[in-house]
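One protein chain is absent from this view; the other protein chains keep their places.
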Amino acid sequence: MLILHCPYCGVMADETELHGGGEAHLTRHGPGSSDEEFHDYLFAKENPRGVHFERWRHVNGCGKWFHAARDTATLEVFGTYSAQTTEPPQAIRDAITARRPGWTWRHLAGSAK
Amino acid sequence: MSEAASALDGASFEGLVRVADAGLRGMVTLRGDLGADALHAAVKQVSGCDMPGQRKITAAGDSAVAWMAPDEALLLCPHGQADATCAALARALDGVHHLAVNVSDARATFALEGDDGALREVLAKLAPADLSAEAFGPGDFRRTRLAQVPGAFWMPRQGAARVICFRSVAQYMFDLLTTAAAKGSGVGYFQA
Partner (left out) sequence: MRRYSAFAIAREALRYHAGWEKAWASPEPRRKYDVVIVGAGGHGLATAFYLGRNFGITNVAVIEKGWLGGGNTGRNTTIIRSNYLQDPSAAIYEKSRSLYETMSQDLNYNVMYSPRGVMMLAQTQAEVRGYLRTAQANTLQGVTTRFIDPPEVKKLVPIINLDGPRYPVLGALWQDRAGTARHDAVAWGYARACSDMGMDIIQQCEVTAVRREGGRVVGVDTSRGAIDCDKLGIVVAGNSGVMAERAGFRLPIDSVALQALVSEPIKPCMDVVVMANTVHGYMSQSDKGEMVIGGGADGYNNYTQRGSFHHIEETVRALVETFPMVSRLKMLRQWGGIVDMTGDRSPILSKTPVEGVFINCGWGTGGFKATPGSGWAMAELMAKGHSPLAEAYTLDRFREGRFIDESVAAGVAH
């Protein structure tokens, strides 16, 4: 049972109140992009065994989208944060680094500032 | 014009607690920046209630205002006053970005009355929310799911609760509540 803190309504919401929205911080590629970009956007997904960033929606609650950082191997949650960002905030990165030194995800890394 | 009727026409049930169709209730969804002074003033002027804080509900007389999301409040009023409430909000918020819609007929409301512990237990059987007295009491408002459908509830006072859901699932909600409140099904989890 996954429990995430909704940053908008402040509850610790159990996964049955939530809906997973898949990988976070995607750059969308559509008309005008190259075949390679479009393929990667559709299929080359992040599927790490470890630190992962995702979008979630508090669907049976305030209805808002938010972001979550968690470990897919242990279900440990490092934190949740606003949907209005294209990168995880430093506080979230620090929280992950404290628990998983040397973590990486796409171009992000534990030591990144 | 046809006469308005509530979803289950006053159906009621006696079990661990009393469960009843609470009848027609006026409801107006107000969307906008709930932190803005203009919305606070408009809500106060129209309903007499203060703007509720996060996951709170405020009440004054026949009216109440519930916090639904950072940009959404639900104004409760007598059923016949919902359109007037919308119009009053529109006047008070002239020039301020907002949306006010009468959603009264999209909803059903249930009243639960009885022993406070039993009442918390009936809701806790259905919703993944902390119903302990420390976590939830009069003045709090929680949107969640009840079994398979979204819903929201609050406690107007100790020993009473109100549940709101979509009118289309009113019968389902009534069946859920009455099953959870069936005689002999008490667990006693919240008994002191």
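All chains are identified by letter, namely A and B, in their written order; residue positions are counted from 1 within each chain.
The rule we apply is simple: a residue touches a chain if its C-beta (ideal position, glycine included) is under 8 Å from a C-beta of that chain, and two chains touch if they have at least 3 such contacts.
Every value quoted in this text rests on a predicted model; they were computed, and no experiment measured them.
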item: Touching residues (missing chain, whole complex) on chain A; value: 1-2, 14-16, 19-20, 35, 39, 42-45, 47-49, 52, 54, 72-75
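The criterion applied here is as follows: only the chains that are shown with their structure count from here on.
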item: Centroid distance [mean C-alpha coordinates] between chain B and chain A, Å; value: 32
item: Parts of chain B lying in touch with chain A, wherever the complex brings them together; value: 54-55, 68-70, 72, 128-129, 142-145, 150
item: Complex contact set, residues of chain A against chain B; value: 8-11, 13-14, 16-17, 59-64
